[in-house]
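Note that this complex is displayed minus one protein chain, with the remaining chains in position.
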C-alpha cells in the first residue's frame, strides 16, 4: 500500500497519518521525502483491512491518494516522478547528460588480473568497473567466483583507479557483505524475480543495477524494480541484457525497443549490456553504438585483457584494444544524440 | 566435484578417500550410499586444485571415476541410475506404477477454505493436497499468502484427510519452517535458478518438487536439480508447467515433449501441471489426459470449491465438480498406458 | 463479405439477393447450401461500397446477417456450425468417431520405396498414406521431390492398397495437377499465409490439410482456414505440427493445448503431426498418444522402411516396426477417451 500526501502538507499531518496506520499494527515508512511525501506500507494487508484503512483516511484532505495497485507499478512510473532519476556511480550520475560506460571482466579471476584490467580501463574512459565475485552458475560444478576475496580485489582496484565497482549479489544473506565493498549492487537476470533478494537490496543505502530476466516482460521487470523502491531504495538502474529467442546466431536477442519503452514508462535510468545479449565480441561495438543512439543512459561491456584465457564468457569479451577502439566511436554517437560520455 | 567409488568397495576405503580430501580443506559428503557409493564435494575448487586431487587419487583402484563436469549433469542422469527414482508423497510414491494426482487451491485463503477443499478432494482420489502459504507475486502490492498460519491450516487439513501437503518455499531462510509442516517442498518457476534456495532444500530431508522455469531449457532444469542432489537430497520431482511463448490463447505453452525427453535423460519422476500452462480451466482436463498418455508420473491441478471467488488464479481452477468428472477419465487413460492412479 | 440468409428462406429470395449483388459488379457464390444458405463475396469491396450494399439489403427480411468482420473469422467458427465437420479421407471421415492415422515417408523417393511403404502400412492400420512429391526446401540446392512422377507413384500405391493419398501442394499453379492425383491437398507450414495458394485450394473440390505456420497464432491459423472456406471449400483439416521455441532439445515444440482450444473455436477437425514437432523418432509415440488423449481427430506420422536411408527427415521417421508397436497403444488410448481408430 502506498499513501501519497498532498504537496506542501505539514510534517505534523504526516506524523498523524503514520500514527493512525500504526494503530493497525503496520509500520509505515517514508519512501519519498518530498516534495510530495509518500508513505509505504509493505506488510501484507488483507483486502478487508485495506478497505478499512482507506475509509479511515477518507476525510483527511492532506492525503491525496491511496493505492494498492495489485497489478501495476506506482513508484517507478514517470507519471509519479516526471524527471529522469539520477543514480550515483562513484562521481558520475547514471541518468544525467553523459552516457556512462561500465567495463571489466565477467569474473574477478585473480588480484593481478582485476588490477591490470582496471588500470587499463580507467584512462580509456570507463566510468565504472564490473567484475563478479559471486557468480551464478547453471551447473553446481562450475567456478563460482572468489567470494569475499574477489570483493577485496575489486575494492583495491577502486583505490588504485578511482573507478566505482559494480558487482553481483546472489543471496539476501550476502547483501550486507557485498554492500560493504561495492558501489553498485547488481541483481542478475536469473534473480529478477527473487523477491527475497529484491527486498533485501531495497533495505540498504546502495545503488542497485537490476538486470532484466531472460524472458521477462517489461511490465514484470518494472514491478520487480517497484519491490526495491517500495522498501525505500530509489537508486535503481534498469539493465537490458537480451532476452531468449529461437535463433542461435546470438546468445540472446537484444531488445533495444526496451529503451524507448522504458523511457516512456519510468523515471529510472536505463543501461544496456550488449555483451551478454550478443555472446560474440565482434557484434558488441555495433550494438553498443545502437544502444546509445536509442537513448540508453549507460552501457556495460565485458572486457578482458586476454579474452581467450577468461574463466567464463571469453567469447563475448572485448580485448582492451577493441574497447579502446570502440570508445571514440561511442562518444561520437553520444554527441550526435546530444549527449557525451560521462567522465568520472 | 563428484567421486564415484567402485561397487562393492569397503567402508574403510571410502573413509580413506574422505580423509585424503579433508587434507585439502574440503568437506566431502556421501551423496549416494550405495550400491555404488558416491562422494560429493560442493566447495569451490580451482582447476589447479582439482587436477592435484585427481592426481593424488589416481592410484586408488577403488575410485572408479572423478568428475568435475562443469557443463553437464551427473547425479540426475539415467545413465548413473537406470531405474526411475521413487519419491515419497505421503503413503504414495511418485515414480511408481500409479499416477499421483495432487490437487488444491492456488493459495491457502482461510482455514475453513482449505479444510473444505481437502475434505472434498480426498474421496475423489487425490493423492496430495496443494496450496500456497507463501506466494511469489509479480507485484509487491499483491496478496502474498497467510505465511506460517497457512502452513498450520495445511497441516490440519492433512490430519483431517491423510493427504500429504505440497507447498511452496520462497526463501532459503524459510526452508526449515516450511519443512516443519510440508510433505513436499515446492520450488516455483521463478526460483528455478535461485541457487541459494536450491542448496538450502538440498540440505533437508524432505522431498522437493522443482518446477521448470518459464524460460528454462531442459538442460538448465536438470542442472538445477543436480544442485539439489549434489547436496545430498535425492528426493526430487520435476514439474513441467508451461513455458512462455507468443500466443495469448493460453497463459503459457505446455511442453509435453519434455515428458519423454526427461524420461530419456533422467531417473527423476516427472509431474505435469496443466493449470498454470493453460490458464483456462476448460483446457485443463484435455491436457491432464494428454500428460498421462505422454508418460507423466504425476499431475498437479488447481481446484477451488468456488473458483470465481479465488484470490488468485481462479480462471484456471477447476471446480470440485469438474475435478470429480476428470478423475475417472484420467484413470482410464492411465490404465490404457499400463498404469493406474496412485491411491494413498 | 458474407451474407447469411434466414433458415427456410426460398430459393427465389436467394436468387434475388444474388441478382442485386451482381448489379454492383460482384460475383457472389453460395458457400453453404443449407440448412442456412450463406452467400460469399470474395471480391475486394471498399468500405463505402460495403455500406451501400448493406443499406440496399436492409429491408429484406430473408437476409439474416451481413458481415465484413475484418479481424475475425465466421465460417470456421463453432458458433456458425455447432457439430464437428467430417472431412473425407478416402473411405474414412476425419472428425468422426474414429481417430485416423496417416503415415508414410517424408518424401516419395522412388516408386519401389513408396509401394513398399504403402504395402506395409495398410495392414498395420493406417487410414491414409503421406508422402511429398513437391517438397518445400529451405535451401535452393536441396532435393525438391520427384514432382508429377512422384504423384503417379502415390496414385499407384493407392491402387495397390486402397490408402488415400495426402500430399503437399506448393504453388497455386500446381493445385490442379496435384488434385488430379491426391485425395487430400496439404498446405505446409511455410505456406500457411500464402494467400494465393489458400484461395487456389479453396476453389477445388478436394479436402485440404492446413498445417499451422511455425510462428502462427491460433487466430491467424483460423483466419487462413477462413480463406479456404470463403472460396467454397469446407473440407478442411487443421494440423498442429509444432511451433518454434528456444530449446533445441526438440525440433519444435508441440502445442497440444491447440487441440482443446481449436475444439472450442471451430467445427473443423484437428490433426496432430508429432514427427515434425519432435524431430526425434524416439519421442514420437509418446506425443502421438498424448495427442489422441487431448482430443485429436487424426494423427500424421512419418514412417520410413529404412529411416537411416531417408533423403530427408530420417531422424524423425519411425521404422515400420516402431509404427507397428505404436498402433495398438494408440488404439488403447483412443478407446480410453471413448473413440477407436478409424478403419478404411
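Each chain gets a letter, A, B and C, in the order it is written, and its residues are counted from 1.
We adopt the following convention: a residue touches a chain if its C-beta (ideal position, glycine included) is under 8 Å from a C-beta of that chain, and two chains touch if they have at least 3 such contacts.
Note that this is a predicted model, so its numbers are computed, not measured.
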- prompt: Which one, A:18, A:155, A:177 or A:293, makes contact with the chain that was left out?
  reply: A:293
- request: Would you mind spotting which of B:16, B:46 or B:248 touches the chain that isn't drawn?
  value: B:248
Field: Interface with the undisplayed chain - residues on chain C
entry: 1-2, 42, 44, 46-47, 67-73, 136-145, 147, 170-173, 190-191, 193-196, 214-215, 220, 223-224, 226-227, 230, 244
Query: In the complete complex, which positions of chain A touch the hidden chain?
result: 215, 217-219, 243, 245-250, 253-261, 263-264, 277-278, 282-283, 286-287, 289-295, 329, 332-333, 335-337
Message: Just checking the interface: what residues of chain B touch the absent partner chain?
response: 244-246, 248
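Note that only the chains that are shown with their structure count from here on.
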Message: Among all chains, whose Cα centre is located farthest from the one for chain A?
response: C
- prompt: What is the distance, in whole Å, between the centres of chain A and chain B, each centre taken as the mean of its C-alpha atoms?
  reply: 32
- prompt: Quick one: chain A and chain C, Cα centre-to-centre, how many Å?
  reply: 50
Task: Indicate the residues of chain A shared as contacts by at least two other chains.
output: 244
